[in-house]
Each structure stands twice: as C-alpha cells, then as structure tokens.
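One protein chain omitted, others in place.
In this document, chain identifiers A and B correspond to the written order of the chains, with residue numbering beginning at 1 in each.
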Amino acid sequence: MMRAVLVALAVLLLGAARLPLEHQVFACRRQLHLHAPDLDLGLREQIGQLAFVAALGGFRSLVADALFIQAHVAWERTEWSRVLLLFRQVTTLQPRGLLFWDMAAWHMAWNASSAAINDSAQPRLALRVKAQRKYFDLGKDFLERGIANNPDKPQLYEAMGRLYRDKYRDHARAAEFFDKTAEKRGAPSYARRFAAYELSYCVGREREAYQRLHELYSAGERERLPTLITRLKFVEEKLNIPIDQRIPESKG
Amino acid sequence: MSEPAVAVTGLTKVFPVPLQRRSIVAVRDLNLRVDAGQVYGLLGPNGSGKSTTLKIILGLVSPTRGKTEIFGHDSSRVASRESVGFLPESPYFYKYLTAAETLRFYGKLCGMRGERLSARIDELLELVRLTEARNRRLRGFSKGMLQRIGLAQALAHEPQLVILDEPTAGVDPAGSREIRDLILDLKQRGITVLLSSHLLEQVQEVCDRVGILANGVLVREGTMTELLAVQNQTEVVLEGARPELLTQIAALATNAGARVIDQRTPQTTLEQLFLEATERSGDASR
Partner (left out) sequence: MKDSAHRALSFGRISALTANTLTELTRLKVFYVLLLFALLLIGSSAFMARLSFQQEFQVLKDISLGAMSIFTSLLAIVATARMLPQDLEDRTIYTILAKPVARFEYLVGKLAGVLLLLLISTLLMALLFAAVLFAREYAALAEVTRQMSSAPSEQLHDAVQAVRNATFNPDLLPGISIIYLKACLLASLTLFISTFATTNIFTIVVTVFVYFIGHIQGTAREFWLQQNGGTALSRIFLGVVALVFPDLQLFDFADDVVAGASIPFTLFANAAGLGCFYTVLYLLLSTAVFSGREL
C-alpha cells in the first residue's frame, strides 16, 4: 500500500520534472511549424471516426495519404467540390506536405477553373467567369496557407508566382513571388530569371527590369536563353537604349 | 559448522484477501532451525503453510513479521541465494529450451560460464540421468523428467543448501524412488536439504529431522527416532516359527515380567511390491 503511494508520488514528481523539457520541445516544434494540427470535432465528422482515431494515434500521414488518393480519384471523375473538401482535410492533417498544398492549388486554379469556364451547363459567360475566378481564389488560398505553414521552402512561393503569372496575369505580384522563391534555400536557378521576365511586363518598371535582365545577361552564356534575350530586347526598345549600348543581335 | 543452514525466527505471514475484510494467516509465529548437513522434512496437509515458509526463506515472499536467514544471511538480501538451490512445487520451465540449454541458462544465472559451465551441465545431466534427453525440448518431458531437470537446475552451482518443495508429488513410484536416492546422495555429500511433503512414508525414509505444520503452526518437531520410537517395546521378527514356539515365547515373556501385545505376519509394502514388479518387467527406467 505504502509502496503504491510512493510510486504514484514518484510518477507525479517526475512528471512535473520533465514538464519543462516537454514544453520546450513542443515550443521548438511549434516554431518550426512541426506541431501536429489541432484536430477538432469538425474534422472528425468529415473524415469519420476510424480515420480520426488513427490520426489522433500518430498516423495522420497515413490518413492524409488515403484521403489524397481519394482526392485523386475524385479529380479523375471531375467532382470538383469533393476534390476541394478532400484537399482541405489532407492539408489539415499534414500541413507540412508541400506536395499536398501544391496539388490542391493546382487542381483548383488550373483544372477546376478551366472546367468552370468551359461549363456547358452554364450559358451566361459572366457567371462562368465568376466561377473561374472563385477557383483561382481557392487555389491562392491553399498556397497562402501552405506558405504560412512552410515559410522556408521555395516550392510554394514558386507555385504562387506561376498562379499570379498564368491565371491572374498579375505580373508585379508574380515577380514578387519569384523573387521570394529565389531567396529560399534550394530554389531553382530559373526563379531569378522568371522574376525579371515578369518585371519586364510591368508598365513603369522597365528600368528596374532592364537592370535585372542585363545583370543576368552579363552573368554568362548559361543565362542567355532565348526568352531572356527577347525580353531584354523588348525593354531596350521601350527604354530607347542607345543602339551601341544594346546587346548584339543574335546570329541566325 | 555451528551456524545453522536455515534459521527461522518468529515468522508470521498474513495474506490479505482482496476485496474482503478478512485475511489468511498462512504461517503463525514459526521458529525453525536446520543444521548444516541435515535432511529436514517439513510435513503437513495441503494449505498448512509449507510452501509459504519455503518461499519466505528464499526471499520470494516477504514475511509479515519475523525473519529468516540462510547461513546467517538475511533472506531479503539477494546474496543469501548464492548458496541455495530451489526446486519449486511442480515446476515448469521454458518449454522451447532443451535440457542442456535449460541448465546452461540457470548456470549463467548463477554466474557460471565457459568450460566450467559446460562440464557442470554434463555432470548434472548424468546425475539426474537425463544425458539421453539432453537435446530434447522440455515440451515433450514427462512430469518425472521435469522434476529431475528441476533438481538439476537447483544443484547447478553446487549449493550448500537445497530446498525442495514437494519433490515427489505427482511422480510415479519409480521416479519418486530415484528422487529419494538423489536426496540420500546429497546427504552423503554433506549438503543440507530442506524439503516439504505431505507423503509421510517417503519423508520417514530420508529425513533426519521433521517438523509438522498444521494451519501455519508448528505442532511437533524433533528427530525421526525421537518422534517415532515407542518406548519399552521391542519387535522380534522370526522365520519358520511353529505355533508351539510362539506359545513358549509368550510363556517366557510372562515369566520374565514382560508381555506379548501383538503377533502378526509382516507384510511387504505396496511400494516395495510395485518396484519389484515393474523392475522385473524391465520398465523401471521408463
């Protein structure tokens, strides 16, 4: 009896002793965005009892993958609202999964949006455009939350740049995001180029674009890709750069 | 050696009964002393507290009051078990081990190893006559064979004291005979044996001294001769005596102031009969 009391006391005391360390590790994880998401009752209702229990028991990635594959199937069947719902659950369960955020945004802003604009069931163009726009925003929303959860990785910034460039046709924001991409570790070498290209489309920022493009051009043969040369010539023209200061005409 | 092999003083053990207010007194104020070199038998019906006493001596159960010592070392200390071997009541061992592996395992627990351990394993298997079965798994062992492997593991580190709980219970007569012979052999080699049993005749044959437990209380204690000798009587066994001779003896006795109180044909024991019969049919080794 005495022994049971002593053991219980030891459990409590040692529990109190290790509490600060646990809290510290927890805080460190939170800072690194590694903490598990707060699984709430809403999610439980959506993903079902069993999956919720599995997610609680430390198997949220497995549940996320299962839902991801379901989302893949829903996409093949073009069930867009289901794709959206499933990707919300997937990204809630595994907010560190860059691939999930990226896929979610891509399905919304590219696939669902083009399905919306080509929707033969909706005769009014204005409404089709509105629906398309809604899917762009959904894509952007996924990327914003993905970036908030993974601020140090270049991939989602790049995806955001592409979204602004190809869908919103907002070259200033696109340039901004390609620049952010380039600042991150492990960024692809084209991020800088892409940012400069986008700048060259921004009315009023030609001077800035010219400097960036010229700098890249001067960096060496590797950067002198056809698009770079085209964009550089375009701003040279726009800025009326004296002929002798322009880059040479490419042969052929 | 003046130090007793086992000393039990004022031992009481109370088992609480879970979820009930009452409790069981398994042993009550027990004093016991086993001198080195003795074979001591603890007798008593089932539930009289024999096993509990032995487990307390081995430190497997803690006493409620009192203390027990082995060669002067308190039973609660692990070191007290360096010089004792124990065979529990109907022992089970790891079924997936062979006889030799079992002995190797227990030998290692006693701190033996290498050449010495291997040699000792051979010796022990020889001693309990299991050499043939050395590479067989215990899964297929008979009760008697398990008892013998149990005895072998108890003797692994050549302890000065061996404690055996019901060593012959559930074993057939021939197996039981072998175990008693082994005990006598241990006694010959000066090893102290403390055993418990409820089979009285068997104890009678091997023990120097016995204690009788009833409901946890030691009711009788002493050497075999002290306990069993009937004072003032003498037994005479005759062969080929005619009835006239018997009458003459009775008369002689009366003349000398003595009295014949009983006259009968001695019988062999059933055990003796069993052993002779099975031995003749060549089945003794089973």
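Definition applied: a contact is a pair of C-beta atoms (placed from the backbone, for glycine too) under 8 Å apart; a residue touches a chain by one contact, two chains touch by 3 or more.
Keep in mind the model is a prediction, meaning the values are calculated, not measured.
J.: Missing chain touches which shown chains?
T.: A, B
J.: One chain is left out of this view; which of A:23, A:130, A:169 or A:246 touches it in the full complex?
T.: A:23
J.: Which is it among B:25, B:60 or B:169 that touches the chain not included here?
T.: B:60
J.: Extract the touching residues of subunit A with respect to the undisplayed chain.
T.: 3-4, 6-7, 10-12, 14-16, 18-19, 21-26, 28-29, 32-36, 38, 53, 56-62, 64-65, 68-69, 72, 94, 96-100, 103, 150, 153, 188
J.: Touching the absent chain: which residues on subunit B qualify?
T.: 15, 55, 58-62, 71-73, 78-79, 81-94, 96-97, 105-106, 108-111, 113, 150, 153-154, 157, 163
Assume only the chains that are shown with their structure count from here on.
J.: Determine the centre-to-centre distance between subunit A and subunit B, using the mean Cα coordinates as centres, and give it in whole Å.
T.: Measuring from centre to centre gives 81 Å for this pair.
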